[in-house]
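What you see is the complex with one protein chain gone and the rest in place.
Right, chain A next:
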Amino acid sequence: MPTNGSGLPHHDWLDDDAGPVVRPYTVTGGRVRPVTGGFDLLAFVLAAPGATRAPEAAQLQPEHRAILALAREPISVAEIAAGLDLVVGVVRVLLGDLLASGLIALHEPSAMAHLPDDDILQAVVNGLRAL
């Protein structure tokens, strides 16, 4: 296999859109699947009141706590990943832990988000025009 300058094996699918070769799943102890939950990119997460002080929170890692802090207001999965600079897959695993412990509520996108009615489309058009 050819190597690039860094001595790492070169893959055809590594290019400008590919970041550095990383080991991002260390945070999850190697887990790539959440214990529970689907976690659409636009699912909204809301921390339970007092979540960080709950007994279930004793075992949390700093990344779990950082999510709870961001989720004091409803926040999307995509925005959590961007805010914490963690890959989406890692955020999903951490959210699965929090959901299983009852420390967050999860709101997956409603059918309305996937098939908005005419009133909503009209509101979007009006809102965009007013920008």
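The working rule: a contact is a pair of C-beta atoms (placed from the backbone, for glycine too) under 8 Å apart; a residue touches a chain by one contact, two chains touch by 3 or more; residues count from 1.
Just so we're on the same page, contacts and distances are computed from a predicted model.
Asker: The complex lacks one chain in this depiction; which UniProt name from "Phosphonate-transporting ATPase", "Uroporphyrin-III C/tetrapyrrole methyltransferase", "Putative spermidine/putrescine transport system permease protein" or "ATP-binding protein" does that chain carry?
Answerer: Its UniProt record gives the name "ATP-binding protein".
Asker: So which of A:Leu46, A:Ala66 or A:Ala100 would be touching the chain we can't see?
Answerer: The missing chain is touched by A:Leu46.
Asker: In the complete complex, the non-displayed chain touches which residues of chain A?
Answerer: Contacting residues on chain A, toward the hidden partner: 8-9, 11, 13-25, 29-33, 40-42, 44, 46, 48-49, 51, 54, 73-74, 76, 78-79, 81-83, 87-90, 102-103, 105, 107, 109-110, 112-114, 116, 118, 120-125, 127-129, 131.
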